[in-house]
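A short worksheet on the structure shown next.
Left out: one protein chain. Kept in place: all the others.
Coming up: chain A.
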């Protein structure tokens, strides 16, 4: 009998364990000391919060970086920083369905979905109580990122304090390998035809690089999430800045979808021609991001269209390796000579990229205090410039400058990680990129004219000299004033016809553009017709009307 009892006891305990596992998903955050003492001023008890970002980076504990360590010293707060692996849309879906949020979330493109699911807590009261610096920095912009209910759920990354232009090209451009420009004596090329002609001539001359075939043009279209890296080009070629899926007429302010339109046709047809000439990388639609970046650093690719932030790691590695000729120079390519290029972003406030505190946050007060502390000017200098005499120095005129060694380190992705720039210079409450510090120095290191000037390599200088420009941005036209910019930050909402249009149009592009580009030129018109017919079935009208409405609202000052 004793055996039976034993068995019963064992099975009972297993049973209990099983039920416990089944019910543990709603685990309450442990009421720790942190929570109770939250009201106390400047609580510095060590605490670790979780931070999740939908961008791609290596996971880290913030206090394992120099900057994070310093911030921990000031506040006692450490962040376990995690980054999305794989498809962020899937990740956010799972996150919402399970309600399993990190304390702090940087939602990137998933913000609509997370806001809609009520993932963030309203910050108004917290800011009122604990955020003097937040009020100082974000004050003038607060009405631009309030949600419909009038509350603030996130802090955007673009609150500029003053304005200084960006001397480099951090956004989109047609990039060309410098050896191509050099080979032909730095010719001025403006149109798409000229761009590809030059690449063609170079490839004919040098069919191989290091024993492997030269690649004329490689598109980054193998990652579904980043398919815009292929499709956005037509908008830029037509002389518009990056407004996302639409181009906005400067006079009428009507937004128009350009997919499956004349501009896209011209762009895709050109790629089709280029493909027939063997200049287009056939792997463009199958590579993943790592493979694409590896290609760009291999020196085989002569040209690509892309946003600099999308390929930053690869270009930084080239710079670090010091192979100047294999690096790329940005060009403001357009369809026709008489089109004025608009690659440079007009002064803008991006209101749908930011950082929020989730409803699962253990101690929102400590977090908002951390944010507030981060926004103190000295900490804003810390996250951008680092530590004086270690990562920057101040010259006799009071200007922040970098020694050559500091600059070299600054361009090294691994150093940027270990010091913490990689983790703290963006993706936290911050001044906008184009801000100016109180002492007149530029907020962004790259925007400081002295640094930009110094950061130029011999090759850079040669190019700038050849084109009569002081900075790379000088090679591009000045941005026109677009008070609604950027239209891509317009919130479309969940399950709306606009959102369904977005998905379905992307599905069609994903399917037809490769076919159009890789197919034989004879078949182009037929396939194009099929594509536009399919596209015509979608509800682009509602989409355009919604965007137009918001654009007009924004011009009227209603964000």
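Here is the rule we go by: contacts are C-beta pairs under 8 Å (C-beta built on N, C-alpha and C of every residue); 3 or more make two chains touch, one makes a residue touch a chain; residues count from 1.
Just so it is clear, contacts and distances are computed from a predicted model.
> Refer to UniProt and select, among "Binding-protein-dependent transport systems inner membrane component", "Citrate lyase acyl carrier protein", "YeeE/YedE family protein" or "Carbohydrate ABC transporter permease", the name of the complex member that is left out.
Going by its UniProt entry, the chain not pictured is "Binding-protein-dependent transport systems inner membrane component".
> Which of these, A:222, A:354, A:432 or A:459, touches the one chain of the complex that we don't see?
In the full complex, the listed residue that touches the missing chain is A:222.
> Please pick, from A:125, A:283, A:325 or A:453, the residue that touches the omitted chain in the full complex.
In the full complex, the listed residue that touches the missing chain is A:283.
> For the chain that's not shown, point to the residue among A:81, A:96 or A:134 touching it.
A:96
> Where the complex has a chain not shown, which of A:147, A:277, A:494 or A:553 is the residue touching it?
A:494
> Which parts of chain A are in contact with the chain that was left out?
For chain A, the residues touching the absent chain are 3-4, 7-8, 11, 14-15, 18-19, 22, 86-87, 89-90, 92-94, 96-97, 99, 113, 116-119, 212, 221-222, 224, 227, 282-283, 285-286, 288, 291, 494-495, 499-500, 503, 507, 509-511, 513-515, 518.
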